[in-house]
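One protein chain is absent from this view; the other protein chains keep their places.
Labels A and B are assigned to the chains in the order they are written; within every chain, residues are numbered from 1.
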Amino acid sequence: MGNTLEQVDTHEPGFALHVEDLTVTYGATPVLWDIDMDIPPGVMAAVIGPNGAGKSTLLKAVLGLLKPVAGHIRFLGRPLSEMRQAIAYSPQRQSVDWDFPTTAGDVVEMGLYGELGWFKRPNREHRARALAALQEVGMEAFAERQISELSGGQQQRVFIARALVQNTPIIILDEPTAGVDVTTENIILELMKRLRDRGKTLIVVHHDLTNVQAHFDWLVMLNVQVVAQGPLNEIFTEENLRATYGRRLSP
Amino acid sequence: MITASIILTGVLASASAALLGTFLVLRGSAMMSDAISHSIVLGIILVWLVTRQVSGPIPILGAALAGVLTVLLTQWLAQSQLVRMDAAIGLVFPALFAAGVLLIALYAREVHIHTDTILLGEIGFVWLNTVPLAGWEIPLSIITLSLVLIANLLFVGIFWHSLKLATFDPALAAALGLFPSTLYYALMTLTSVTAVAAFDAVGAILFVAFVIVPPATAYLLTRRLWLMVCLAIGLSTAACVSGYALAVYWNVSIAGMMASMTGVWFAATLLLAPQQGLLAQLLRRRKARLEHDCRVMLAHLLTHQNTAQVDEENTQAALTQHLNWPQPHANAVIKRALEQALIEKNGNLLRLKPAGETAARELFARR
């Protein structure tokens, strides 16, 4: 922390994700402004902030899904192009068409398409890995179920299973608990904690302030700029929340 | 006289289209106009089979009903959630169009309903079909299109606020008791009527150009609704006049050239629009980048200004080597900082001026 701009050129291999000077604009409006962010390995980090704070944009820019005006991104000290096999990403649930003709098992298998490479078909071993990932999220009974027949929470768990099957050290999730009931949310959060305890780094856009404290151990508070970041118990203060959410935070 | 009647026909048709098109483009229903303009073929032939009329109010009404039927069927299909909206449009209008084409082939060969006339129109011949009015021989399409334009103007004028709200926030409009779906169907009915009235002048497909392209062009130029409507009408009028002149000059299709001109306006606007044009976006992006890197440089200079490596670090060479900037970019950044009096150049050495130092310290204070 407190790094100077002198480190633009260094790699920061000590951090799971290291972001420097990230700026993203949409038209003339800045969506993200001068983001500096470090997330150490092995934490379960929540990115929180009000609507329009640029939370999803931050994930997308970090993953190269949109082009920033400026910025340096490093995963474990290396650029994204070298680290694709080390990162799993699950987008917001609404970003895909759940009426697509496919099964839960198939969706999880899609996580393996990157490591499969061109012209190769998934085989029995890949299928087994997909089923194991589904089992881990408690969805093994639904492997052959059409994805349109799953509830919102089940769809979220399928997406998490798809991230799991890639067996990567870094997992990035965009609102994995959006639109699910409390029970499912707890299942998903417990699952993420288990992954963290296995040494994985989780970077999660989270919207529910009521349970941030109970589940996460690292926090990035975002509102176009980074308002505060660090270990949750140091950062999660009313003052910081007020600075992040402005007047929108009801007392 | 002929020239005037052709241009006037084009202007009336395109202004009516642009007026309604503004709301269709804003609502995201632009392609419905394409669907409607094809389906009216079925309406026209059905009316002919029953009444043996190809022109006059009844065929217009019949064709308009076919347009509304298209909208209804599409909505129903999309609401079943079995197919998406875009697929629903693409399922309904080709089917209705195919039925129309077959009916013409089976029962109406002898009438002069040529499907390609419906689709392309013959604006060059509007002056052939005239009616006497107050001692003048007025082309029939001018009378029809004037009435349609008046109807459209009245509709938009009377329901301006409701249309505005229903377009931007249908849920709120419904909550306020404004019946956004009724308004939507009224809009679609008028679009159908306009399409029928315009089809023998400009044809169905070029009608689509007038509905979509001028409002879309205006949308790139302004965010205000009334201005967008005025611009759309102005642009389509300009397209009609210039299109006619070019068509006569090159001896090509008049309606085709008018519609092509709307495309020319759009392309020029897409490229050059002051706020949203591609060029403006490029310049803005470059400027944002420059400003950003300018601050990075200030911070860099501040970090090193009182250290031993100052002679090595605070030079242009260090910017290119340590910050990985290409030479021209480093030059541009330095030039910008010099212009804003943030730094001064002393031989090879770059030094912060008071303003630059304040700016750089603010950067660090914020972290």
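Throughout what follows, a contact is a pair of C-beta atoms (placed from the backbone, for glycine too) under 8 Å apart; a residue touches a chain by one contact, two chains touch by 3 or more.
Here is the rule we use: contacts and distances are computed from a predicted model.
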* Structure fact -> Of "Na+/H+ antiporter subunit G", "Iron chelate uptake ABC transporter family permease subunit", "L-lactate dehydrogenase complex protein LldG" or "C-type cytochrome", the UniProt protein name belonging to the chain not shown is "Iron chelate uptake ABC transporter family permease subunit"
* Of B:Ala95, B:Ala174 or B:Ala238, which residue touches the hidden chain? -> B:Ala95
* Structure fact -> Among listed residues A:Pro30, A:Pro50 or A:Gly152, the absent chain is touched only by A:Gly152
* Which one, B:Val213, B:Ile233, B:Leu319 or B:Leu342, makes contact with the chain that was left out? -> B:Val213
* Identified contact with the non-displayed chain, of A:Leu116, A:Ala178 or A:Ile235 -> A:Leu116
* Asked: Where does chain B touch the missing chain, residue by residue?
  -> 25, 28-31, 33-34, 38, 77, 80-84, 86-87, 89-91, 93-95, 97-99, 101-102, 105-106, 109, 115-116, 119-120, 205-206, 208-209, 211-213, 216, 219-220, 247, 250-253, 255-260, 262-263, 266, 270, 276, 278, 281
* Contacts of chain A with the absent chain, listed as residue ranges -> 60, 63-65, 84, 87, 89-91, 95-103, 106-107, 110-111, 113-114, 116, 118-119, 121-122, 146, 148-149, 151-153, 162, 179, 181
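One rule holds in what follows: only the chains that are shown with their structure count from here on.
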* chain A touches which residues of chain B in the complex? -> 81, 275-276, 281, 284-285, 288-289, 292-293, 295-296, 299-300, 303-304, 322-324, 364, 366-367
* Which residues of chain A touch chain B in their complex? -> 2, 4-6, 8-9, 21, 23, 25, 27-28, 34, 36, 69-70, 99, 225
